[in-house]
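With one protein chain held back, the other chains of the complex are shown just where they sit.
Letters A and B name the chains as they come in the text, with residue numbers starting at 1 for each one.
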Amino acid sequence: MAEYSALSILKNALSGNRDWKPAWRKPEPKPSYDVIIIGGGGHGLSTAYYLAKEHGITNVAVIEKGYLGSGNVGRNTTIVRSNYLLPQNIRFYEHSMKLWENLSHDLNYNVMFSQRGVLNLVHSPSQVDDAIRRGNAMRHQGGDAVFLKPLEIAKLYPGLDVSPKARFPVMGGLLQPRAGTARHDAVAWGYARGADKRGVDLIENCEVIGFIKDGDRVVGVRTTRGDIRAKKVGVAAAGSTGRVMKLAGVDRLPIESHVLQAFVSESLKPILPGVITWGGGHLYVSQSDKGGLVFGGGLDEYNTYAQRGNMPLVEEVMSELLAMFPGFAKVRLLRSWGGVMDMSMDGSPIITTGPLPGMYLNCGWCYGGFKATPASGWCFAWTIAKNAPHEINAPFTLDRYHRGIHIDEKAQGATPKLH
Amino acid sequence: MLITCPYCGPRDVSEYSYQGDANRRRPDPASTDQAAWNAYVYDRVNTAGDHKEYWQHSAGCRVHLAVTRNTLTHKISSVAIARDVVVAERKEAAQ
Partner (left out) sequence: MSPRRTSAGGRIDRTRSIRFTFDGVSYSGHAGDTLASALLANGVSLFGRSFKYHRPRGVLAAGIDEPNALVTIVKGEEREPNIPATMLEIYDGLATVSQNRFPSLAFDVGAINALGGRALAAGFYYKTFMGPVIGPLKGTRFWMFCEHFIRRAAGLGRAGTAFDTSRYERMNAFCDVLVVGAGPAGLSAAKAAAQTGARVMLADLDAVMGGSANWSSETIDGTPAASWAAETVASLAACDNVRLLPRTTVWGYYDDNTLGALERVTDHKAAIRKGEPRHRHWAIRAGKVILATGAFERPLVFPDNDRPGVLLASAAQRYVNEFGVLPGEKIAVFTNCDSAYGAAEALHAAGARIMAIVDVRTSASEDARRIAASVGGEHLLGHAVVETEGGKTVTGIKVQPFDPVAKRLSGHARHLDADCLIVSGGWSPVVHLASQAGAIPKWDETLQAFLPAEPSQPWVGAGAFNGHYDTATAIAEGAAAGGATTDEDSLPAIGNAAPASPPAAVFEIRASGKSFVDYQHDVTAEDVRLAHREGFISVEHLKRYTTLGMATDQGKTSNVPGLAIMADATGRTIPETGTTRFRPPFTPVSIGSLAAERFGEIRPERLTPMHDWHVAQGATMFAAGLWYRPQIYGKPGENIEQAYVREARATRTDAGIVDVSTLGKIAVQGPDAAELLDRVYTNLFSTLPVNKARYGLMLREEGIAFDDGTTWRLGENDFLMTTTTANAGKVMQHLEYYLDVVWPELKVQVTSVSDQWAGAAIGGPKARQILAACVTGTAVDDDALPFMGIVHGEIAGAPVMICRLSFSGEMAFEVYCGAGHGLHVWEALIEAGKPFGLVPYGLEALGTLRIEKGHVTGAEIDGRTTARDLHLSWMLSKKKPYIGSQMIEREGLVSPNRIQLVGVVSLDNRPLNGGSHIVERLDVQNPHDSIGHVSSVCYAPALGKYIGLALVKGGKARHGTRAFVSDPLRNRFGPIEIVSHHFFDPEGKRMHG
């Protein structure tokens, strides 16, 4: 397959763009593979890519019930950051950040990772302490974080209400300069193309309807396109994890599926330099390269598999955006959508062998899945290839809940809607 | 989404707080069955379809409701006072 470059664009332009080849093949499923990954979203595709690239395992199929990237990788607010508090999370997301920083080159696909900075505003002395504690935690593990004063923030974000009369006055902000945004679809497509180039079969419109088992051991999947056997089956199905795992006979898991709505405004000339979040509630906003304000808030807070939310949350998110930027009242909301989040019991993910022999599980991403895409795939590929976790994902076990080894970033306990 | 509170009538979802999975059964307080406790605290059925769950009418009469709601369509098929349901279930289990 041809490399992408400025030169290839010019050459193809001269021939009327008639010679571009498909970004990935559309193969028929083979009867068996070394590894099957269930879920052709960001994490499934990156897992396949790293299986091929890092471990030389190329006899791999990614099984996707819809089109590639139809899940949360194409439904998020595109934020990439590693500004966590807990050491396990910092290590994992820093690993992801390093992969992000070279991802376009690695994939030969411009995922438009733009390190525009993520700024978390804080509004009370205790929030200041918490933010600084988190920033210091990052700095003690090699990450980047600085604390900005209100005046510095006002310069960066004209239109931000930094007045002391604000309901929740801005008392500062924790900035991670290396954080930013990436073009979400491009991440899925780049990984897909990279995996395909290395021989991975990407099988779209192929829904898993059951598992083939030998005793307890998973030895393949039944799909709408026939039975496919495999030595190892990895599940990376995000919001659909519960449904897929039930097919394997795993009835209960420490996750719940919830809907998270996201929003984009009409296209505007540049007005927000980076990602900014509000601490008076739950809101994050940035501006895409096309000019739309991309923003979101909390969950709708009920179990659902419908990629559809309700109006109270819409009103709440809009109110919070205007609490930050009162000038945006006249900007218009263009589009909203919903993604189904696999909310875990401590807000942190699960990347593990098992729970059945022959099976590997990657889930529990809550809101955090997009930024985790590279490291999730990287760690999951390692875990599948070696039958054991890498030290980076070793803490993210399934049994940690029962053992009481929580990685509770938001300190909310076993209440998934609050993570 | 509207939930019909048996006391207050149909009310917007914004008046309610989601109180989670109603399929779980808390072990007897004196139970020392650690596995049962762990399952109660952490494991969820996460049904795709009709899901039994609790809602509190927190901006209304504050009663907890036992609701069956389809997680694919959001259609609510039953609402009852949670206490009544729990008491009835216990009676049934005792028999």
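What we mean here is this: contacts are C-beta pairs under 8 Å (C-beta built on N, C-alpha and C of every residue); 3 or more make two chains touch, one makes a residue touch a chain.
Source: prediction; values computed, not measured.
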Per the touch definition above, residue among A:61, A:186 or A:276 touching the missing chain: A:186
Hidden partner chain, touching residue among A:30, A:140 or A:155: A:140
For chain B, residues in touch with the removed chain: 1-2, 10, 12-13, 17, 19, 22, 26-27, 29-32, 34, 37-38, 40-41, 54, 56, 58, 62-64, 73-74, 76, 82-83, 86-87
Residues in chain A touching the chain absent from view: 4-6, 8-10, 12-14, 16-18, 20-24, 26, 66-70, 74, 101-102, 104-105, 108-110, 112-116, 123-126, 128-137, 139-142, 145-147, 158-159, 161, 167-169, 174, 180, 183, 185-186, 189-190, 204, 265-271, 280-281, 287, 289-291, 308, 310-311, 314-315, 318-323, 325-337, 400, 402-406, 408, 410-414
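We adopt the following convention: only the chains that are shown with their structure count from here on.
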Residue ranges of chain B touching chain A (in the complex, touch as defined): 1, 12-14, 17-18, 20-21, 35, 38-39, 41-48, 51, 53, 69, 71-74
Footprint of chain B on chain A - complex, ascending: 242-243, 251-257, 301-306, 308, 310, 312, 345, 401-402, 414-417
